[in-house]
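Supplied in structure tokens, the structure appears directly below.
Some chains have been omitted; the remaining ones sit where they do in the full complex.
Order as written gives the chain letters A and B; numbering starts at 1 within each chain.
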Amino acid sequence: VLEHRLADKIAAYRAVERSFGIVAAMLQPTAIQSGVPPGVCVEKEARMATVKLWTDAEAEAHPKVKAVFEDIRATRKSDFVNNFWRGLANQPEILERTWSALKAVMGAPGPLDPLTRELIYIAVSITNNCSYCIHSHTAAARAKGMTDAQYSDFLAVVGMASQTNALVTGLQLTVDSAFLIES
Amino acid sequence: VLEHRLADKIAAYRAVERSFGIVAAMLQPTAIQSGVPPGVCVEKEARMATVKLWTDAEAEAHPKVKAVFEDIRATRKSDFVNNFWRGLANQPEILERTWSALKAVMGAPGPLDPLTRELIYIAVSITNNCSYCIHSHTAAARAKGMTDAQYSDFLAVVGMASQTNALVTGLQLTVDSAFLIES
């Protein structure tokens, strides 16, 4: 009976797989090549980029891309290379320039602490409506210690600024001389 | 002769005033009542708002507006009421709600310090391209201690985020599962 049950389960699995198509689509080549193990939930949007996302094997075969991926891993002390870099790998010069600039801007010690920089990054990304950027930098901010209370405080400022920006623009208000004297 | 000269000067003054129109517009009541001394160059845009900017006298005569202006002055410990509030005075309910919310969001103690809040505010305002807001909050950030080095750091992050936002959007990249797992 157990055997019978198991066979049925497998059959059911296959029937569903054959019938709905979507399952296979979810485990499409790109995603699999990206090293996502079978059985793990893969984002459906994964195949929606306008370029292919480079796998580690592909990156390994291109000296410039390889060097950047290695530096990303060394700098972040993590094996994880996110889709932004896998997509930019199609444009090796942009990949190099962007990683180099990002490392300098976000990674180097400076007068603003890492979390403050992330908050500024998210604020721009929200206003530009960049979903990927909002997700990745909100995750980064949390990894850098952002508490729920700080996130609430942040969102309140973003909401407030968005509202007053619209009111000021609607009213076409003039900059007070007092503000100009500052600069 | 002197008298003649003077009369001519006055005539020339009046001819110009009559002919060009703009002159009177430049020295309009609002600006003068706002405390700009005669003879000082007044922002031409001052008359470009879609609403009049309320003078202190006008605010004084409207209980709701008066109360908000008084609270602004008391809260900020300054007599200066900037154009944002003078423009919003035309919509007393929005004025009240906006001031009340702004005081709570930007003024109350919380997990983010006042300068960080200003930086977030400016980041949103730059991305929304609100000139008034950029000027007023950059001035506010400086008043709250922003150094030139911090401003440079801030601008570098804003520039970086704007660039990567555009690249990500152009490539229509998928959010990595790793970021989604975070939330």
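The working rule: a contact is a pair of C-beta atoms (placed from the backbone, for glycine too) under 8 Å apart; a residue touches a chain by one contact, two chains touch by 3 or more.
Bear in mind the structure is a predicted one, so any value in this text is a computation, not a measurement.
A.B. asks: Given 2 placed copies of the single sequence, how many copies form the entire complex?
C.D. replies: Number of identical chains in the whole complex: 6.
The definition used in the following text is that only the chains that are shown with their structure count from here on.
A.B. asks: Which integer distance in Å separates the CA centroid of chain A from that of chain B?
C.D. replies: From the centre of chain A to the centre of chain B is 34 Å.
A.B. asks: In the complex formed with chain B, which residues of chain A make contact?
C.D. replies: So the residues of chain A touching chain B come out as 36, 40-43, 45-51, 53, 80, 82-84, 87-88, 94, 98, 101-102, 104-106, 110-112, 116-117, 119-121, 123-128, 130-133, 135-136, 138-139, 142-143, 147, 149-150, 153-154, 156-180, 182-183.
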